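Every protein chain of the complex appears in place save one, which is left out.
Take a look at chain A:
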Amino acid sequence: MSTTLLLLADGRFPAGGHAHSGGLEAAVTAGRVRDLETLAAFLDGRLATAGLVAAAFAAAACRGGDTSTLDSEMDARTPSPALRKASRAQGRALLRAGRTLWTLSTVERELHHPVALGVVAAAAGLAPEEAALTAAYGTVTGPASAAVRLLGLDPYATHALVARLARDCDAVARRAARVATVDELPACSAPLLDIGAEAHASWEVRLFAS
């Protein structure tokens, strides 16, 4: 536990996250997320899929894994062009912030977000499991705060959902940090997130970038 971890995981950290809903806007418009109950299910599913993958990649990058290998592995797990773009945009924003605060081991300007998170976490002196925790937490809090804005849900009730997911988040981070080789990196997919992201990118009117 460290203040640096809190700094990096803070939703106010200026790394571009506020403009992304983590697939929630598409799910809301499709009618799949309407209230607290459906939001809870969405967050559960996202943590178990995108959350676990992001956490494992963040931990691997933090441990010093080769960034270009990890980046193409992440590409292979991200079939939706819209999600690739969103992930790279957020990775770029995070690298910009990280470069201003710490000394990064890479000069790359654009990486997938989880890989960038691992690189920045390492530069900040965090451990792989902390990088994984930040990634897992972010995959849940991003859509949760988007839900408050899009559906007008009670912010206390929404935070209560996140609080209830705390153990699951911790467990995902522990599991992600145990991944030792590139071949063991998880590839859990959530096809509706991919399909929703593609539909979302084609809308004329939307509030979030993804």
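We take it that a residue touches a chain if its C-beta (ideal position, glycine included) is under 8 Å from a C-beta of that chain, and two chains touch if they have at least 3 such contacts; residues count from 1.
Here is the rule we go by: contacts and distances are computed from a predicted model.
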One chain is missing here; what is its name in UniProt, given the choices "Iron-sulfur cluster-binding protein", "Peptide/nickel transport system permease protein", "Succinate dehydrogenase / fumarate reductase flavoprotein subunit" or "Urease accessory protein UreG"?
"Urease accessory protein UreG"
Among A:F42, A:F57, A:Y137 or A:F208, the residue in touch with the chain that has been omitted
A:F208
Suppose we count only contacts with the excluded chain; which residues of chain A make the list?
12, 14-21, 89, 92-93, 96-97, 100, 107, 109, 146, 149-150, 204-209
